[in-house]
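Heads up, the thing below is written out as structure tokens.
All protein chains of the complex are present and in place, except for one that has been dropped.
Going by the order they are written in, the chains are A, B and C; count residues from 1 in each one.
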Amino acid sequence: MSEIDLTTKIGNLALKNPIILASGTAGYGYELEKYINFNEIGGFVSKGIYFDPRKGNDSPRIYETPCGMLNAIGLQGIGVKRFRDEIIPFWEKYDTVFGVNVAGETEDEYVKVVEYLEREKRVDFFEINLSCPNVHEGGKSPSWDSQKTFSIIKEIKKISKKHIMAKLSPNVTYIEEIAKAAEEAGADSISLVNTFVGMAVDIKTKKPQIKNVFGGVSGPAIKPMALALVFKVFKSVKIPIVGMGGISSAGDILEFIISGASAIEIGTATIVDPRASLKMLKQLKDLMRALNHKNIKDLIGSIITGG
Amino acid sequence: MSEIDLTTKIGNLALKNPIILASGTAGYGYELEKYINFNEIGGFVSKGIYFDPRKGNDSPRIYETPCGMLNAIGLQGIGVKRFRDEIIPFWEKYDTVFGVNVAGETEDEYVKVVEYLEREKRVDFFEINLSCPNVHEGGKSPSWDSQKTFSIIKEIKKISKKHIMAKLSPNVTYIEEIAKAAEEAGADSISLVNTFVGMAVDIKTKKPQIKNVFGGVSGPAIKPMALALVFKVFKSVKIPIVGMGGISSAGDILEFIISGASAIEIGTATIVDPRASLKMLKQLKDLMRALNHKNIKDLIGSIITGG
Amino acid sequence: MNGYKSLKIVDKKEWGDNYFSLFLKDKEISEIVFPGNFFMVKIPYFESGAILPRPFSIARVFKEENVFELFFQVVGKGTEVFSKLKEGDYLEILGPLGNKFPIKTEKKIIMVAGGRGISPFLYLSEILKREKKDFLLIYGGKSEKDIKFRHYLSSYNTLFITEDGSYGEKGLVTDFLPKGAFTVFSCGPEIMMEKVYEFYKKTNSEVFVSLEERMACGTGVCYGCAKKIRRGDKIEMVRVCQEGPVFNAKEVVWDE
Partner (left out) sequence: MNGYKSLKIVDKKEWGDNYFSLFLKDKEISEIVFPGNFFMVKIPYFESGAILPRPFSIARVFKEENVFELFFQVVGKGTEVFSKLKEGDYLEILGPLGNKFPIKTEKKIIMVAGGRGISPFLYLSEILKREKKDFLLIYGGKSEKDIKFRHYLSSYNTLFITEDGSYGEKGLVTDFLPKGAFTVFSCGPEIMMEKVYEFYKKTNSEVFVSLEERMACGTGVCYGCAKKIRRGDKIEMVRVCQEGPVFNAKEVVWDE
């Protein structure tokens, strides 16, 4: 039986396979070391990194919802310095594509994070988390607005030579406009979706189940919405797309690739099972074989609509 | 044991209980006659009615998703004339609050539907389905835009004395703005959410699972998102809110009421089980008793945040 | 008022090759159900991610015991769950729903079944024999793995056909259709039903087919199961669960 070619490209990033571990669902990496071999996965994205360390939100931070989960971790994190000193050396042991998920409370902070880590060789790309609540804008996130999206990406492109991936929020009316703004500002790729704004209430105490009141919904529940957004963006921009949202089987991966994603990220599935990515990698090979596909790149955007 | 008071009000509409059957998930009513007694439910909303009869979309029109379903029925319908002649007489047999879900391809069409049915006594309210794709706007729906929302509701208020409920789409960046526009235009209440835009792909054929490509996601999967939107609107407007999205148990009903809904609608649950509304009504009484609540009106918006 | 009933699985048959039968007990249903009718069956897992009920035709009825049978093939999530149920487990089911095969005909009845499309013709054979109607059942499958109910059907006038000839005649069911003017019933893959119709449409025969379409409610409220049907000179989107599943083949818009 001939080999299945799972290699793919996101612009100048060459991946062994299309499976990337999504930000915030795989820690900094070392947490998973005893469960998976990072050399086998296509790529890895760190938890969101602000410039300074952050405590994150009070608990409860998570709550299960039908086929999904709500989270409001509040981007607890160790800040760029400890990140560089403690995490990058860990990454250096492995041969896969590593990305830093860049967070910021203000436009400036995004730029500062990128600046600080720009010279790190082991960082292959920056995934700009445009969904962070902006402190000066009443908590609005930059990717709710095409101008904000444009200006953050533009500023980052000025100072970085690395691959810049703009990660979009799904909580918008016209995702196409936000994606185009990122493209025009020079983003090398777009990843989507981040979580959907959600909420749950404890009917006994009448309090929100999440201390922060609102949280982000992820997991299989959001898959059909995420896929629609990926396809919409695919039709609107020329830069490559990294799709995600509820992926939990090889079939789900192919749905995103056929709808236009050049690679995909796995989020909640890793929370549910630390080996989910490698299980899906195996499934994916079997499925490609069963469907008589040899090369995953041929499937990117191969969706047939109309007729 | 003392009686539980489930009566509620949506502005001038007095309901026996907060459970309304949602548009498009309970047909015109007669389909459910052999399963439920309409006198027992709080209210009923018809399928969306355009002025003229409509064929709707080609099949497949539905697809199951994790804890939810996708649909693109395309508002197949019998038009206002047959609606008045065939459906209203059926409604006249029952004593509950009846609403017509008003659809339009253009602003004018919404107004024409309301005009045509304005004199029907058995119609207690119009639920304006602001999510219909507008033919002159490349399929954009009016409730993606606060100006469009404002002007449709305003035009309808000019010619109608009935209760006008503005039904909003969840697929927007700032639901608060849309809700405020509806309020300013004179809407008597707001109902939300309609379905989330979604998609699924058949990995064997590479074709979308829904002929129309995009469909609307409903069911438990969307519940946390719907609840967050209801709460956001509750904080932004003064008119009453009818909440919906994935409700499938009495606990779900209370979550929406505590978060600000004066009544709720049940959609997909009726598709899954024609008697779901009455089963939940019974559950709701038991639950209120178990939680030591006597009056559902006291729970509206009783959420405790902060602290 | 009747809604979903919770019925006990009184027996289960594993036919092999991913085919199963579940036997349920209910007096009322066993009395009123008629071939063509179907049921909506909920997937019986707690908080299951698969929320929609699944449609299944009536297969056989054992009236003395008030037992009826659902026969199915595992093709996905729901049928996989059903296949794992055991005697004593409960199923929530709604029905009988839908219309019936129109057996009031003077003509000889030809039934053409493909694979799991055999379901409605099992009980129907019994009824037709009881009513002393002249009929022939043509039952085809890919290979002998797809031919079940062999013993039961041996009491009726059945022609077995497999594509590879591993059981009965070798070929496609459409190679064995008798010429003449009949009342023809068909259930199985859409392409097969279409060919059966093509074969008979220029004769004096009438062809009725049991259409399959994805269903969500089964009660007519959702309009999800609509298919293009000719009504007079118009083509309408008609709900298979309400006005079907049995349609006159000449009304069906086949070219989809």
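Rule of thumb we're sticking to: a residue touches a chain if its C-beta (ideal position, glycine included) is under 8 Å from a C-beta of that chain, and two chains touch if they have at least 3 such contacts.
Please read these numbers as outputs of a predicted model, since none were measured by experiment.
Asker: For the chain that's not shown, point to the residue among A:I41, A:M69, A:I153 or A:A166 touching it.
Answerer: A:M69
Asker: With the missing chain put back, one of B:G43, B:P66 or B:P224 would touch it. Which one?
Answerer: Within the whole complex, the residue contacting the unshown chain is B:P66.
Asker: Could you tell me which of A:K34, A:H136 or A:K238 touches the chain that is not displayed?
Answerer: Among A:K34, A:H136 or A:K238, only A:K34 touches the chain that is not shown.
Asker: Can you name the residues of chain A that touch the chain not displayed here?
Answerer: Its contact residues with the unshown chain are 24-27, 31-32, 34-37, 47, 55-64, 66-69, 71, 73, 76, 219-220, 268, 270-275.
Quick note on the criterion: only the chains that are shown with their structure count from here on.
Asker: Centre of all protein Cα atoms: which chain's centre is nearest to it?
Answerer: B
Asker: Per the centroid of Cα atoms for each chain, what is the distance between chain A and chain C, given in Å?
Answerer: 46
Asker: Round to the nearest whole Å and give the separation of the Cα centres of chain A and chain B.
Answerer: 33
Asker: Give, as an integer number of Å, the spacing between the C-alpha centres of chain C and chain B.
Answerer: The separation of the two C-alpha centroids amounts to 36 Å.
Asker: Note the residues in chain C that touch 2 or more other chains, in rising order.
Answerer: 49
Asker: Two or more other chains in contact with one residue: find those residues in chain A.
Answerer: In chain A, the residues touching two or more other chains are 66-67, 220.
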